[in-house]
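Note that this complex is displayed minus one protein chain, with the remaining chains in position.
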Amino acid sequence: MNRAAIVGIGHSKFGKRMDVSINELAWEAVKPALDDSGLSQNDIEFHAVGNLGFWSEELLPAVTVGEYCGFNSGSMKTEAACASGSAALKVAYDSIISGNTKIAMAIGVEKMYNSPNPTVIELIGRAGNYFWEFENFGLTFPGYYALYATRYLNEYNASEYDLCLASIKAHHYGSLNPNAQFQKEISYEDCINSKYIAWPLKLYDSSPITDGAAAVILASDKVAKKITDTPIYIDAQGYATGSANLSRREDFTGLNASKRAAEMAYKRAGIDDPKKSFDLFEVHDCFTIAEVMAYEDLGLAKKGKGVQLLREGQTYHDGKFPTNSDGGLKAKGHPIGATGISMAVEIAKQLRNEAEKGRQVKVSKGRALSHNVGGTGHYAYVTIFSRSD
Amino acid sequence: MNRAAIVGIGHSKFGKRMDVSINELAWEAVKPALDDSGLSQNDIEFHAVGNLGFWSEELLPAVTVGEYCGFNSGSMKTEAACASGSAALKVAYDSIISGNTKIAMAIGVEKMYNSPNPTVIELIGRAGNYFWEFENFGLTFPGYYALYATRYLNEYNASEYDLCLASIKAHHYGSLNPNAQFQKEISYEDCINSKYIAWPLKLYDSSPITDGAAAVILASDKVAKKITDTPIYIDAQGYATGSANLSRREDFTGLNASKRAAEMAYKRAGIDDPKKSFDLFEVHDCFTIAEVMAYEDLGLAKKGKGVQLLREGQTYHDGKFPTNSDGGLKAKGHPIGATGISMAVEIAKQLRNEAEKGRQVKVSKGRALSHNVGGTGHYAYVTIFSRSD
Amino acid sequence: MDEIFFDKRALELKYQMPLGKISEFFKGLENGKIMASKCVDCNEIYFPPQANCPNCIKSKIEWVELSSDAILETYTIINVKPTSFLKYPDYVVVIGKLKEGVKVLSWLEIDDFKKIRIGMKMKLKVVKREENYYTYEFYPAE
Partner (left out) sequence: MDEIFFDKRALELKYQMPLGKISEFFKGLENGKIMASKCVDCNEIYFPPQANCPNCIKSKIEWVELSSDAILETYTIINVKPTSFLKYPDYVVVIGKLKEGVKVLSWLEIDDFKKIRIGMKMKLKVVKREENYYTYEFYPAE
């Protein structure tokens, strides 16, 4: 099997970006990725675009972004809800390890503010089972995760205060990441006093609506070594799908799809003990409760003990399991289709030791992991990256 | 490089299917594909779902279809407009030849009648560049292809009568295909007297609005041989992307993306002369003019001579270049995301010599090609299949 | 400066959803019954009901009435609502596990949100919505 490595990365500023169109926003990630790699568009043999859409006007974003950025090789759009970016990464990655393609690009882009907020809230709420959950019961996206939060807090004696610890950490790293949507620290009071959006989840438990783009260029091992001295390899991916109906999930204290995706990724990469194998975890903290469940689903904490990692500060950049050193979805922002690629960009940056001061992790194991969930555990993608060759 | 082969096929009845939901429709293709292969859902390690959506309620069809059909392995939805099915095929194919996956499924499904016709017409019209083409000038999908038709007919001295030949052929084969939306032969008069939808294209130049699903199961060479005596291999795929804005296309008598996708596929499969290499062509005849351009873009006829193949009847099942022996998009129907997979199903069926009487082609070269265009040459996917191993 | 072009075109998406294969369920609602589909071959009960059993690939379905007795597994209160539910006051969404082992997601009709707790007993009943159609919801049974 060929290996594939990241040889170029690009990342737009995340936030409310009414200064740019979806194509211009994508360019803000594509251009630096090309610059970073020294490649030109003609070198890119395939581009996959992670995007959910609906809130923005372009029905075929892979094509409009492709035209705007000067690509004309093969392409497709991928959708795996909030894991659409990791799905695009899979397409680019498989294109290369299959031997079909030498150089491919995975772009994630989402332009959510092109629709008014209520429309966006409605749209995300529809991302489950439409008739049985939305049509009849008007579930929202925070509502789905709130069902998990209620059960988790009850079962494991955790509190809304505990969840705020995740939010505070996220905002801390957001404040150190120039591309983050929120760049201010928050206090305990800011979080605990914020208004409920879907009880027991509050505004500060929730990632924001975000416009943003990110891009990575992948190349086969041989080619990668000619392009860069710091190729960041993709060692393996794992993936799984959960039920569309939340009522068909086994329990509400963890995401079964995450667990299965992680197991697959660990097996494929030959990881025995995830607790001892990674310098950094980029986990899907669309809500604070999601970060806690991720710790457990990834095997970093026993069932019900994830919240303990937060209490002990073990997931800060200098802790035992550095997690979301870029502010995570919560503070960096969560432009749906871009999130998975943004995670890959952050990991490449960190493994290259290029992150901003105060958030650069210690790279000793040379390995990092991204955990990207689509919907409410509808999809899960876990990707393992390494610096060594 | 591993090889990948089709080991199971399934195809729903195409048409206006208000008797089934999108999930039930997908099941009509998934079930026979499982039966055909003798595999169960647990054997399927990844499923990719080609779907455009918008006109049907499910935002995450890969998940709802997955739940309904009993899959819980990894998945994603792919979008390449009308080539979304071929994009799903690429995902499944690359998953296997990369060595990552032993068995994968590509499903195509579209439920267009879940929205009223005017909404569907509006939606397809938006599939170009939204602001510059739709917002300002209200282009429709037939309108885009009409721009090609006008120029082609003018440049090469062809007529609306010539285009009707493609429609008549399509309906002939539709009448022999039990899964086709239209199962009646049409006359010259039916076609030429049908009303204009986007001059010079008439109702009978156009593929219909269709609900439908198709599925193929792919397996690695080794596994395939254990499952079936008649594996149908995928030898190669080629793909290209065209500009989003039609005004940025070089000319209007052929689809540049088709040409480039075909060249790539031929090169990868080692095809020197496409005229001598295939028993069957499944081409993207969303409009009659599209079939004519496909002949030329694929290298079966010189520029401007594609229409001559129709006049001579060379693309009937017993002609020189058997094309669309299943009725094509025009008569079989064109459920956007399902079309590319439907082409693969037809090719597997034909290469296995299992097609209905009157439309079974002579299998002598053991090779066939599918040509699947997204939008108006926005995407093109060309896939080459073979019976031999 | 952010210059915005406000769309002159509008797309309204309002779906027509085929339910023919599970029409027994809706007939049941009209008669005050909440039904699930059950595979004749493997006895798997489906809720939401589905017309095909993926378990045994080849399958026949029968309809069974669900008991209404449930235990609350988890819940939330939707404070920020989607546009098309704005007319409703804050509503409680719960997942309840029925005696049969099947879980049901629906609203819980309850006056005092403070009384909701995990493990509480609920009953499921048919209700008619103001949009003039039948659906189901839980109410407290203790």
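The first chain written gets the first letter, and so on, giving A, B and C; residue counts start at 1 in each chain.
Everything that follows uses one rule, which is that a contact is a pair of C-beta atoms (placed from the backbone, for glycine too) under 8 Å apart; a residue touches a chain by one contact, two chains touch by 3 or more.
Keep in mind that what you see is a predicted model, and the values were worked out from it rather than measured.
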Neighbouring displayed chains - absent chain, whole complex: A, B, C
Contacting the left-out chain in the complete assembly, out of A:S40, A:N157 or A:S364: A:S40
Hidden-chain contact residue, picked from the options B:N2, B:T140 or B:Q314: B:T140
Contact set of chain A toward the excluded chain (per top definition): 17-21, 23-24, 27, 31, 34-35, 40-41, 54-57, 68-70, 113-116, 119, 122-123, 126, 131, 134-135
Residues of chain C in contact with the chain not shown: 1-20, 23, 26, 82-85, 129, 131, 133
Hidden partner chain, residues of chain B it touches: 18-19, 57, 118-119, 121-122, 125, 129-134, 136-140, 142-143, 146-151, 154, 195-201, 245-248, 252
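In this text, only the chains that are shown with their structure count from here on.
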Euclidean distance of C-alpha centroids - chain A vs chain B, Å: 33
Chain centre separation (chain B, chain C; CA means) in Å: 37
Shared-contact residues (touching 2 or more other chains) in chain B: 54, 57, 68, 123, 126, 131, 135
Multi-chain contact residues (two or more partners), chain C: 7, 15, 17
